[in-house]
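Excluded from the complex is one protein chain; the other protein chains are retained at their positions.
We just call them A, B and C in the order they show up, numbering each chain from 1.
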Amino acid sequence: MSDVAISARRLSPGAKAALGIFARYGTIIGLLAMVVTFSILSPAAFPTLGNFTNVLNQASLAMIIAGGLTLAVVVGELDLSIGFAASLHGILITGLVVHDKLPIPLAVVIVIALGAVIGLVNGFIVTKVKVNSVIATLGVGTILTGLAFAYSAGVPIVAGVPEAFLQLSLGRWLFGIPNNIIAMIVVLGGLWLLVERTPLGQEIQAVGGNAVAARLAGVNVDRIKILGFVISGMCAALTGILLASRLGSGTASAADSYLLTAFAAVFLGSATLRDGEFHVLGTLVGALIIAFGFNGLNIFGAPTFSQYVLQGAILIIAVGMASLGRSLAER
Amino acid sequence: MSDVAISARRLSPGAKAALGIFARYGTIIGLLAMVVTFSILSPAAFPTLGNFTNVLNQASLAMIIAGGLTLAVVVGELDLSIGFAASLHGILITGLVVHDKLPIPLAVVIVIALGAVIGLVNGFIVTKVKVNSVIATLGVGTILTGLAFAYSAGVPIVAGVPEAFLQLSLGRWLFGIPNNIIAMIVVLGGLWLLVERTPLGQEIQAVGGNAVAARLAGVNVDRIKILGFVISGMCAALTGILLASRLGSGTASAADSYLLTAFAAVFLGSATLRDGEFHVLGTLVGALIIAFGFNGLNIFGAPTFSQYVLQGAILIIAVGMASLGRSLAER
Amino acid sequence: QDKPLLGIVSISATEANNVRYIQGATKAADELGWKTNVVDAAGSADQANAAIQNFAQLKAHAIIDMVFPYSSIGAGLAAAGDAGIPVVTWGGGLGSTVAATNGSGGPMAIPVVDLMVEKMGGKGSILALTYRTGEVCRNREVVMDEIVAKHPDITVTKNEVRIPGYFEDGAQYANAWLASHPAGKENLAIWGCWDDPAIGAIGSLRAQGRDDVLVYGINGNAQALENIKNGFMTATAWQDSFTEGYNMVKMLKDIKDAGGAWQAKAAEVPAVLVTRETADAFLKDHPEAIK
Partner (left out) sequence: MTRGAPQPGNADEMATPFLVARDVAKAFGGTQALKGVSLDIAPGEIHGLVGANGAGKSTFIRILAGLNHPDAGRLELDGHSQEIGTPQRATELGMSFIHQELAFVPGMTVLQNIMLGVPKKTRFGLTDWRAIARDVTPIARRVGISAPLNAGVKGLSTAEIWLINICRALVRKARLIVMDEPTASLAASEAERLFAIVRDLSASGVAVLYISHRLDEILSLCTRVSVFRDGRSVAELAGDALNRPALVEAIVGGAIRDTQRTGATRQRGDVVMEAKTLARAPNVRGVSLQLHAGEVLGIGGLVGAGRTELARLLFGADRPDSGEMTLMGRPYAPASPAAAVRAGLGLVPEERRAEALFLSKSIAFNLGIANLDKIAFGRYLPLMNRSARTSMAGETIRSLSIKARSASTPVGRLSGGNQQKVAIGRWLQRTPKVLILDEPTRGVDIGARAEIHRLIRQQAESGMAVLVISSEPDELPDLCDRVLVMAEGRIVRELTGQAVSRKAIVEASYVEPEALMEDHPA
């Protein structure tokens, strides 16, 4: 048995402060370090305004859907239906525009309303029928895949997509910023305001933090959870619409893969600024890490297998820095 | 405010008992109801010993990987790496047997040991580096995909797979029971014993039930969590091996889709017998619901789109019955 | 009720070309008085094996495996063999106990790649979007490698896309590749081992307003043809999957009739190269290609 008295094992205050910075800004530091590294590795191609705009443009759709998912996880639930839902929405909007010849704004409104309805259904099954959200949203997602199939018989809707519809996502607006980016900023900005700066947002955070306590503090927990699903559903709808516009077609399962990307962004984000809590700003950072990681590795020309390896490592390291910093600082 | 006075809203004891049965056995009742329905719809083809053996045989692999995942979720973590890991293991075992000409038992042992190592890495990242398990296992899974690519260059290993290796999963044993089923029974039975009937299992349950309480009570929480990941990793390895044997080839991403199936089974199972808790028996029931649902719909010959819709509905209804029964009984 | 059952197992019943094949097969089956049952294996070989086994349980008349290589449906083939049910593949190759195949898409790539190399004048850079897990895509990649190898002034960057996620992957790979391949320096082309990743890349080209890059796909799905018509894609090889499906079912009847005497064989339907110039004529001949 050791005879040594417990000595000052404490880190110096300076070291602690530094670790505290890592704890809060670890993922952001990771993002910056990554951007700097790629800029050094590929000075001509990576750090250009054009490339950054392209990456942001490309990532906007994933960011919007991840922003919606953030609301679902903030209220303490998972929404696995978003990818399938976005695929259905993409088919549907193309169908409405091409076959039913609806004016585009009307079609957009209808599809986003449908997204809200799907969120409502998810929320209802979770809060009233009390089915675990994993099963509920997986079930609803599977059903939506079936509906997408039924609507399109699996055949993509391509012919006769009007140029105006393509311009939804291809167009640029103010100062030539692509519409997708503007839509993303508006959506994430709005969600951030809602969650962080409104009384309703306080209730949203409360429900996610401790649903029992929220209920006893007078919050209508079920309504807030349903709201989370509705927002998630609406964001999925917007992503589906923009994706269909970008692809110029409505294709079944085109958006399915957004599910995993959105989850990665949301959980990466939860290590940003606040310990393990989900929030919109974090999701933004998470999505940027994923998008720039993919782009940078690619431009650098890493072989496919090492791209996967490095992508996985980036996820772990970005969060690991923050988490380690936190646990050391609080020792 | 409502003017109606509160009247006797209580359910009769008989109704409560009935609802209580639904709460406990809702998913099992759902499974049986489904089997009966399909038996009526396809009396010649569905309810035969041959078909049931067939379904069990098919579902065995998913059950094994879901059984492993159950251990990870019982200790309160998610393991998203299992599908990718199983794909890698499938390639690896084929490589070891075909290219390196290792004896099959040795190759199996090596691959299962690798599965344990992957679980160890997951567990270490989650408990020591304190990275959220969603990100940690997604990151590790992505890395494993890269490694699978590196090992096989993405090309399936097909040529020269020895018959003995195929017999691993195609063979039958005692009373002509397929090996897969025997492996599944051994694995799930062992896991059930471990979790429900051993002192270690008590610690496993405690960590998942309330990690803080377990820690205060002196349980080594980190070690138990790591154990959960290791078991999950080993089950993924076994599934990967059996899958490679069943397919007769090692193919990148062949097992990726097990991830979602395993999750569905585990979460379906959590509505069985105990309210919202994960356990091995529940996972078994969940996997059976999924397998019989797929098989029954196939055999009945429902159109593709309605297969999706019905599969989704089966998930929700099976859990919904249990959950509604529970919440009504507890009113 | 007692109509013979044709079981179809598809890798993705929502993918355009699969759908066309299924439509062709269904038409032929109707003509023969068979009923069809389609199972979507959603990309999972394990599900495909299960579905084939289920059809064997059902004592199906015949089974079509779509796209899963024969080497990954070992358990399914064994079950069908035991039950005496013929299995044919589309794009899954001929081997083991498979009775017939078509849609082995490798050779289809030849005219497309030849055209691409020709338009580049033998120099420049290609972004190849590959999918090695798929038998067909792998064969096409081999074809491309062989042809490009004869032109040392062409550099190829290869990127693997995922299923699902091929649109997004195609776009993101294109973004990165374009960043290091600015306009006006050399001849540029993007090649997809099938149309969809290339279509994803077109989205990225259009978003960036780049029109200096020629895009090539294979399969000739409706969306690719639409893109060719609109000038965003340069060429694709139209696979007549409808006819492939139709012919295959008709051949299944022969296989059943021949019984044990059947010799396994490939029965390819030739592909048609479609370019900007030939698009209008092609669509006149095949209006069904964009429905």
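One rule holds for everything that comes next: a contact is a pair of C-beta atoms (placed from the backbone, for glycine too) under 8 Å apart; a residue touches a chain by one contact, two chains touch by 3 or more.
Computed from a predicted model, the values in this text were never measured in an experiment.
Undergrad: So there's a chain missing from this view; which of the remaining chains does it actually touch?
TA: Counted over the whole complex, the chain not pictured touches A, B.
Undergrad: Out of A:Gly14, A:Pro105, A:Gly176 or A:Pro199, which touches the unshown chain?
TA: A:Pro199
Undergrad: Of the residues listed, B:Leu19, B:Ala183 or B:Ala214, which one is in contact with the missing chain?
TA: Of all options in B:Leu19, B:Ala183 or B:Ala214, contact with the hidden chain holds for B:Ala214.
Undergrad: Taking the full complex into account, what residues of subunit A touch the chain not shown?
TA: The missing chain touches subunit A at positions 1-10, 16, 20, 193, 197-203, 205-206, 209-210, 212-220, 274-277, 329-331.
Undergrad: Residues of subunit B in contact with the chain that isn't shown?
TA: 1-10, 193, 197-199, 201-203, 205-206, 209-210, 212-220, 274, 277, 331
Assume only the chains that are shown with their structure count from here on.
Undergrad: Please identify each chain that touches subunit A as well as subunit C.
TA: Where subunit A and subunit C share a partner, that partner set is B.
Undergrad: Using mean C-alpha positions as chain centres, tell me how far subunit A is from subunit B in Å, no decimals.
TA: 27
Undergrad: Can you tell me which residues of subunit C touch two or more of the remaining chains?
TA: Correct list: 13, 160, 162.
Undergrad: Considering subunit B alone, which of its residues make contact with at least two other chains?
TA: Expected reply: 149, 154, 304, 307-308.
Undergrad: Flag every residue of subunit C that touches subunit A in the complex, lowest number first.
TA: Residues 12-16, 18-20, 157-160, 162, 164-165, 167-168, 171-173, 175-180, 196, 199-200, 202-204, 206-208, 221-223, 226-227, 290-291 of subunit C touch subunit A in their complex.
Undergrad: For the complex, give me every residue of subunit A touching subunit B.
TA: Interface residues on the subunit A side: 125, 129-132, 134-136, 138-147, 149-150, 154, 260, 263-264, 267-268, 270-271, 276, 304-316, 319-320, 323-324, 326-327.
Undergrad: If you look only at subunit A, which of its residues touch subunit C in the complex?
TA: 42, 44-46, 48, 50-51, 54-55, 57-58, 62, 145, 148-149, 152-156, 158-159, 161, 166, 169-170, 178, 180, 243, 246-249, 251-254, 256-258, 261, 291, 294-296, 298-299, 301, 304
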